[in-house]
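Got a structure here, written out as structure tokens. Questions coming.
One chain of protein is taken out of this complex; the other chains stay put.
Think of it as A and B in the order they're written, each chain with its own count starting at 1.
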Amino acid sequence: MRSIELHPALRGPIDVKSKQVGLEHPRALLRVLPDQPGRLLGLANRHVVSAMQFERDTLLQLFRLAAMIEIQPSLQHLPLSGKILITAFYEPSTRTRLSFESAWHRLGGDILSITDPATTGMAKGESLRDIAEMFSNYGDAVVLRDTDERSVYEMIETLRVPILNAGNGIDEHPTQALADLYTLFKWRPALCSEDDASRVRIGIIGNPSKMRTVRSLLILLSLFYDRIDEVVIVNPSRDLFDEGQRELLESRGLRIRAEHQLRGVLPELDVVYINSIAWIGDTFERLTGDMGLSADSGLRPDAIVLHPLARGEELDESLDDTDHNWYFSQARGATFVRMALLTSMVERVHRVADVRPPS
Amino acid sequence: MRSIELHPALRGPIDVKSKQVGLEHPRALLRVLPDQPGRLLGLANRHVVSAMQFERDTLLQLFRLAAMIEIQPSLQHLPLSGKILITAFYEPSTRTRLSFESAWHRLGGDILSITDPATTGMAKGESLRDIAEMFSNYGDAVVLRDTDERSVYEMIETLRVPILNAGNGIDEHPTQALADLYTLFKWRPALCSEDDASRVRIGIIGNPSKMRTVRSLLILLSLFYDRIDEVVIVNPSRDLFDEGQRELLESRGLRIRAEHQLRGVLPELDVVYINSIAWIGDTFERLTGDMGLSADSGLRPDAIVLHPLARGEELDESLDDTDHNWYFSQARGATFVRMALLTSMVERVHRVADVRPPS
Partner (left out) sequence: MRSIELHPALRGPIDVKSKQVGLEHPRALLRVLPDQPGRLLGLANRHVVSAMQFERDTLLQLFRLAAMIEIQPSLQHLPLSGKILITAFYEPSTRTRLSFESAWHRLGGDILSITDPATTGMAKGESLRDIAEMFSNYGDAVVLRDTDERSVYEMIETLRVPILNAGNGIDEHPTQALADLYTLFKWRPALCSEDDASRVRIGIIGNPSKMRTVRSLLILLSLFYDRIDEVVIVNPSRDLFDEGQRELLESRGLRIRAEHQLRGVLPELDVVYINSIAWIGDTFERLTGDMGLSADSGLRPDAIVLHPLARGEELDESLDDTDHNWYFSQARGATFVRMALLTSMVERVHRVADVRPPS
């Protein structure tokens, strides 16, 4: 800086080729998934609050639409033209907000942002019922993040437009789980092919009772229990599940094992999902250092690493340039999954896929 | 939450029918109002700062356009396509900002928001003259809210684009008054019919000298003095009017009475306007408890309640599901009135109504 010499990266155009993101994975996913966009009509005019709301076939069609968008993101007909999204991040998060707002804009819509919790009606003591009434008047859909897990449930009592839960306390974060699963299937499309019997073993470094992303992901994974050998929860804590949480997942067919040490289990894992943040009330509990991953951790050569980002020290940058790194793909794919979901929720699937519009 | 059972509202689509907002009221209003959109051309390229700027016929045509938009909010031709609105909320207000931004987006325009007073030029000591110069360069219209009532007047000295006053201290909030009156006329269209002699008695729980919404509303009501039996100001204070304020309203024909107790006067009132907030310098004075309204207050069966929201304890939620509740309609209608007004101010009425464009 402030040198007489120009930085090399400023001497010519951005070397996009060396940084290009390939399309072979979404294309491969597209090939194994049947074309049944009609399944998505069931999402029209619905709130999306919990991963419990999804069925296996609906998920696969969402991923199919997401892959179509990833391959051709410049849509011919903007399905959300004239539609307004309200993004209400009472718990601030630039990354998640930008992902949703980018998704909505790429679909052609406009956005009203609430980013400063201190100045909103909620801070002034306005009830969620009144805020929901306001949102119903001023927007066509709402994305909400709040530290209080009850807020989204209070709003749906009166909301007249669909709301999407972008994180409610330590409860759920369903679209993050959608992005996680979309990445998994792009990596190994055979996992959602009917003609294949591939199975994987998935490690999750985190706490299912305290991490909303883990909670939602486990619910979605349970829909594909027959393609998963086992989910190994890796955590030093012995207090891993809410009452009934493990039982529910197992009743849906998912095999679950808990381990307290990472090193011993790593050689077994095809997929390692790691998360930096555990919600305890309003504060964060970071995973302890010995739960961290680096290029030297002893991952299997073909294992992939997922992380919902933002990361802390638990995910070392030495992994960034290895083939284990699927977390950047995961962040990138989140936008396409959200585009597919939002289009479905506001009844605009017929503008991007071959189905009849609602009458 | 975090239960194994899904919340009932998540089991299917939003039950919109049970929550649907009817269109019979705006349709009825449309029937009684003559079609003279040319009156709106007089608003082109004008600032809107004070309710004193409006004439009776212009108001009625604004409401006519608002009703047309309410009936068919998806406009065929977006009149503000390519136009930029600057929303400068130096006094924060999510509700009012969202109403204006929703209105502008639904008209097809783009928005630049200033929501963090601490980081703006004004906080850094920049003059309003310089800020007005900046706004004239970067936007096609401005919406301003500021705790200092003089700010909007300083800006109009040099602004080259129309500014709309969204609340200047305890002075005025003209578009809130427009929304109030629009609601009144939707409730009883006969009030603006030439062929009818309906009259109403209106109670206003609040302080005309300290509440900007009340100040602006009284000025607009005075334009319809012949359809109003009386305005009853209900307030424990004896200090209700600025010097000359009451005299002005009475000289325009409005009959005004002051009462200190609510209970005695309620049986007389067709319309009760209640407000939660009085500006005193930069702080709030809430109405005392005995000025509150609930379903048990003894309202006349056919009386309606208006409130500019956000509410405090003075407006009980027990009223929400009664026929007295017209405050939700009022909040909803505010967007349509603002759409009509903004379209007129930036010379785009000819794109939504049958008038000649400006040459």
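Definition applied: a residue touches a chain if its C-beta (ideal position, glycine included) is under 8 Å from a C-beta of that chain, and two chains touch if they have at least 3 such contacts.
In this text, all values refer to a predicted model and were calculated from it rather than measured experimentally.
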item	value
Option touching the unshown chain, where B:D15, B:D35, B:E55 or B:E126 are the choices	B:E126
Touch with the omitted chain, as defined above, among A:R39, A:R106 or A:R351	A:R106
Candidates A:A295, A:A331 or A:V355 - the one touching the absent chain	A:A331
Which residue of B:G108, B:G139, B:G203 or B:P308 touches the chain not shown here	B:G139
Chain B residues that touch the omitted chain in the full complex	44-47, 49-50, 52-53, 82, 84, 86, 110, 112-116, 118-121, 124-127, 129-130, 133-134, 136-139, 149-150, 153, 156-162, 168, 171, 215, 242, 244-245, 248
Footprint left on chain A by the chain that the document does not show	1-2, 4, 6-7, 9-10, 12-14, 16, 19-21, 74, 78, 92-95, 98-99, 101-102, 105-106, 113, 115-116, 309-312, 317, 320, 328, 331-332, 335
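The working rule: only the chains that are shown with their structure count from here on.
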item	value
Between chain B and chain A, distance of the C-alpha-averaged centres to the nearest whole Å	40
